[in-house]
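What follows is one structure encoded as structure tokens, with my remarks underneath.
Showing just some of the chains, left in place.
Letters are used for the chains, namely A and B, taken in the order the chains are written, and counting of residues starts over at 1 for each.
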Amino acid sequence: MVYSRTDLALESREMYRHNIEEKSEVPGVEVNEEDSDGILITRVKIVSKEGEQALGKPCGSYITLEVPGLHQGDPHKYQRVCQLLSDEIRRLVDAPQKGSILVIGLGNRNVTADSLGPKTIEKLMVTRHLFEQIPDQMDDSLQSVCALAPGVLGITGIETGEIVRGVVDRIKPSLVIAIDALAARRIDRMNTTIQIADTGINPGSGVGNSRQALSRDTLGVPVIAIGVPTVVDAVTMANDTVGLVVDAVKEQAGADSAIFKMLCGMNEQDKYQLISGVLTPYVGELTVTTKQVDSVMDKMSKVLANGVNMAVHDDITLEEIENYLG
Amino acid sequence: MVYSRTDLALESREMYRHNIEEKSEVPGVEVNEEDSDGILITRVKIVSKEGEQALGKPCGSYITLEVPGLHQGDPHKYQRVCQLLSDEIRRLVDAPQKGSILVIGLGNRNVTADSLGPKTIEKLMVTRHLFEQIPDQMDDSLQSVCALAPGVLGITGIETGEIVRGVVDRIKPSLVIAIDALAARRIDRMNTTIQIADTGINPGSGVGNSRQALSRDTLGVPVIAIGVPTVVDAVTMANDTVGLVVDAVKEQAGADSAIFKMLCGMNEQDKYQLISGVLTPYVGELTVTTKQVDSVMDKMSKVLANGVNMAVHDDITLEEIENYLG
């Protein structure tokens, strides 16, 4: 399980259930599904240590919106998704926020598939400086919002967590929202799924390395993480296609055949290493992505930015936001 | 064979030999290999209809330079590759050229992995306008060179071949050099291999659709095609990993086992469709690429541009070119 990389709690759950037994829910996990006119909303809640272990993710709520064709630019779908995203963010954040909201755009703006966070930041209605400069002219319905794209370790030489903590210590926001590009396991979730979580985010992923996480523990304020899978790890994809062949063998030769047992006996780690062997001659991280990734990033960052804009400012419409931003 | 997509004649040959019998050469094909201090130069020459059929590519010479680590930016390797590329281009073009040389940068500049052609064009020493404006000041060692990035069908609505023929009819070059991003089958050839061919190029690939090819037939002048594989087709990669499992089964269960026969009985088309099933929920072309593709394109376009610059102008050094271009 550890070997197939996904940032979606939804997929961690699918993998767990696929491996063990399809019917029952993962222990320590509560799930609620809702279909909103073709958009599937799944709310996965990890409620215990057992659930944390099973899914490899910390306790908390993980909501996904699965929107087939999201990246294709239908304007009606776009408006609905902005509204749904705004609604789900508001569900996760209880009370109205008194202090500023700080939005962090994670990722490397020079690597297209990783540029979602920095691109989203640039489309936000940022107001904190206006509340300081012209407080009398600011409408009550507006929230104080500020933003930061801290860059990535390879360019800054500083852990993202350190930069964010330095800024949080100084400006003392009441809430942090972190935006990031994610990796999915399933190709059809790429660029079509939005995950919102109240557990923060770990640049580098996994439960370990928590010192660098952006979370309530490290920052002292609630942290909402919002992301879209923009790539599928190439090794993961290869792994999954091998699984299909194993399934075909099972159908033909039967689950009792020696060959099927041999294939199944190959544990996850062996399988992963077999496949890595094909891919590793290449130096650099291999990902499966779509050729249209450049234009898809523009669209997805607009969806995230406006979902956040509508969530944090009161009674503001998409049209008003687009007027404001010009 | 038709189902694994590669633009490299080298790989078409590998696949042919893998499927039939490893030892003998492909009929109608002549091959010559040379190791130049760690850089493998392979010259595949298709000399008959039989060779065309076997490799699915038109008669002519296909030279590959395989340069491990080419995309990583070692300056000494970079200088050697520019020189080797220049030498191989000069081998393919017999006599010195009297008229202009027209370099075509194929591909979509807004899709990073497809932007190699347009990016290369921008780094060329273009001189044709200077020969017209200030002929007295032009050095004899310089060649008249011009360039065009015609764009892609989805943006222009015009077949690339039509645009190029229109321009060729008007400026009547003595040679056309076409630069394009290619697809490889093997991951380790991505961003590390350069192919030079004297057969022209077919935007869209394959032997058919020859009306739109850029070739001596359609343009009336020799056409050299130069490309670097920047992606591996995701279906191809999945296909190849399945092959690994089949090999593992063969080793364990023996080539005579029923299950191995079943797996082998699955013909290429069935296998391809099985795998396509996993990938097709996603709308858009899926490719395996490296996260660093943006910076890799900058480096590779510089290598191609300077290889061409050194090939077409006489007695000019890399340093002089870099001075000239500033």
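Everything that follows uses one rule, which is that a contact is a pair of C-beta atoms (placed from the backbone, for glycine too) under 8 Å apart; a residue touches a chain by one contact, two chains touch by 3 or more.
Bear in mind the structure is a predicted one, so any value in this text is a computation, not a measurement.
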Size of the entire homomeric complex in copies, 2 being in place: 4
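One rule holds in what follows: only the chains that are shown with their structure count from here on.
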Fitting subunit A to subunit B on CA atoms, where both chains share a sequence, rotation angle to nearest 5 degrees: 180
Whole-Å gap between the CA centroids of subunit A and subunit B: 37
Residue ranges of subunit B touching subunit A (in the complex, touch as defined): 69, 71-72, 110-114, 186-188, 190, 231, 234, 237-238, 240-242, 244-246, 248-249, 252-253, 257-259, 262-263, 266, 274-275, 278-279, 281-295
